[in-house]
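Note that one protein chain is taken out, while the other chains of the complex remain in position.
Chain lettering (A and B) follows the sequence in which the chains are written, and residue indices restart at 1 in each chain.
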Amino acid sequence: MYPKNAWYVACAPGEIDEKPLGRTVCGERIVFFRGPDGKAAGLEDWCPHRGAPLSLGRVVEGKLVCGYHGLEMGCDGKTVAMPGQRVRGFPALASYPVIERYGFVWVWPGEAAKADPALLPKLAWAEDPAWTFGGGMFHVQCDYRLMIDNLMDLTHEKYVHATSIGQQELDEVPAYTTSEGDVVITRREMSGVKAPPFWQAAMRGNGLDPEQTVDRWQRCRFVPPSSVLIDVGVALAGQGGFDAPAAVKTSGIVVDLITPETETSIWYFWGLARNFRPEDKALTASIREAQGKVFTEDLEMLESQQRNLSAQPERKLLSLNTDLGGVQARRIVERLVAQEQGQAVAA
Amino acid sequence: MYPKNAWYVACAPGEIDEKPLGRTVCGERIVFFRGPDGKAAGLEDWCPHRGAPLSLGRVVEGKLVCGYHGLEMGCDGKTVAMPGQRVRGFPALASYPVIERYGFVWVWPGEAAKADPALLPKLAWAEDPAWTFGGGMFHVQCDYRLMIDNLMDLTHEKYVHATSIGQQELDEVPAYTTSEGDVVITRREMSGVKAPPFWQAAMRGNGLDPEQTVDRWQRCRFVPPSSVLIDVGVALAGQGGFDAPAAVKTSGIVVDLITPETETSIWYFWGLARNFRPEDKALTASIREAQGKVFTEDLEMLESQQRNLSAQPERKLLSLNTDLGGVQARRIVERLVAQEQGQAVAA
Partner (left out) sequence: MYPKNAWYVACAPGEIDEKPLGRTVCGERIVFFRGPDGKAAGLEDWCPHRGAPLSLGRVVEGKLVCGYHGLEMGCDGKTVAMPGQRVRGFPALASYPVIERYGFVWVWPGEAAKADPALLPKLAWAEDPAWTFGGGMFHVQCDYRLMIDNLMDLTHEKYVHATSIGQQELDEVPAYTTSEGDVVITRREMSGVKAPPFWQAAMRGNGLDPEQTVDRWQRCRFVPPSSVLIDVGVALAGQGGFDAPAAVKTSGIVVDLITPETETSIWYFWGLARNFRPEDKALTASIREAQGKVFTEDLEMLESQQRNLSAQPERKLLSLNTDLGGVQARRIVERLVAQEQGQAVAA
């Protein structure tokens, strides 16, 4: 249950620099590679000759060469050549719209004719030299909506991430959910608190005294179909929180770009964008490592939850006020899926 | 095909001392934990909030706290509290009757109203200070009835356990099967034989000369739904065998408590109860290790047999005189299951 007419992150750019990459997105088995001039492309991962995966081949001068018998495939899904063969009548492969932007390779797994670059999520920080980004990718066995729920209700930090970003105030201070069009926003502000270990390290990295009392904020923004971008940060207490001057705060954006692989598995691209000491690569590496550890703590919970839900698919879940962000996000993707299917039926 | 209205061993007490335990019994996913005063409890392993397994949580002051968002669950399946929520309307979890006795935690996976402590098997040795017990648990991929067959026909010892408890006389001396109500008993007595290695070690541990000729006995008692308790021992030859004076014999009870996980997998709790040198912990440990090795020899056979039976489920097996104990045990559990289903239909 996911919209297919949407942009999803297929991979990090480096994953296709050396060789093609086979990856399933929304149930579609796709090979990603770099065509002429290094432009990223996506095709069915199926050699029209004998059905071997083209992703086992290699790229030669912008053509994807099948690793079995040498068929040469172009970025448009048409066979360019094959040793000793006339290829004009070979059936074409489906070609998936692909865009490289914001430090990611994006794919549109649905109807190619509807792919519009304007529908990409806006990630302004990714094109602003005052910012930098570090992150990673996890392959997780759960419905992508369970990950959205997880990210739109950060009270779980107190329990799942007790030793890093969790703190008492997370479930004492209520969160408020609003929406702007199809963007859902859940806000929580904790005033006059002690920073938890992850944020203490970030304050230290940013030249602030980690023992000072702070105001801490979290603003989770769900952007359909499956991105959650979270403004997070701490400012010295009473200086305006989110709006405090840069000199007294440490902040960033937790980036969560979730790509369904199947109904119950995802490619989860995560990271942190920040605008303090962007040139400091050692800091980027240490934040990335710390964040990777924190996000790893979610995996067992999400995969176990998925196994429970799969065993009792009819059983109802509660939708509490803290779940409101996730619930609204689900309603939006359900509406998008229904629209998509309605259009498909009408067409 | 197992009775659900029955007591089964859920776990050893120590398995829930530090944290909750998720374990499937007769197809029911259950979380076991210690409530107030350390009393063992069993609930559906499902958080009513979002379906996460409660077994990933922790126990705080006798309440089971969900590891995801902190919902606090009581032993009765009712939500006690949740940060920032009114929980009165939360749906209750099914609660499974649990008793801790005889050194095990027992669960009744069927209709709670029918759970009667008087239906627990009687394990008198477990409450007699003259006795001690050592054992372990295996997770085995076979129908629990294959394990019962195994234990009610010990001629297999000669083939499967040739180097430990097997001996020539096992299939030369016939066994006799009788029943007392729903208890099935298969007896074999081997007179004037040499003790096999396991029993030689036990004789040595008990101060007897292991080279002496002995009378050896095995009395397998099947107690529904799935316990097999086996009086085993050797006495110096001609001294009365099972009834010989304590000074000239070494004996014990092989304890086999079998808990179906699914139709084709079990939690197998095994061990030896003995009344010689009960205070000798080193002896307990060495017997436990030796018995564990012997019982491990059965696993490949049982799991392979299960794979064969699953591949040809309609194929008939033979029921020979040596199989009589297992055959009668099956008839009893089949009758119990039929009764249970009949009652369920009538109700």
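Everything below uses one rule, namely that a contact is a pair of C-beta atoms (placed from the backbone, for glycine too) under 8 Å apart; a residue touches a chain by one contact, two chains touch by 3 or more.
Computed from a predicted structure; not experimentally measured.
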| item | value |
| --- | --- |
| Residue among B:36, B:91, B:117 or B:174 that touches the chain left out of view | B:174 |
| Of A:84, A:129, A:181 or A:313, the one touching the omitted chain in the full complex | A:84 |
| Touching residues (missing chain, whole complex) on chain A | 29, 45-46, 48-53, 56-57, 65-70, 82-85, 90-91 |
| Where the unshown chain meets chain B, residue by residue | 149, 153, 155-156, 158-160, 171-172, 174, 300-301, 304-305, 307-309, 311-312, 315-318, 320-323 |
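In this text, only the chains that are shown with their structure count from here on.
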| item | value |
| --- | --- |
| Centroid distance [mean C-alpha coordinates] between chain B and chain A, Å | 48 |
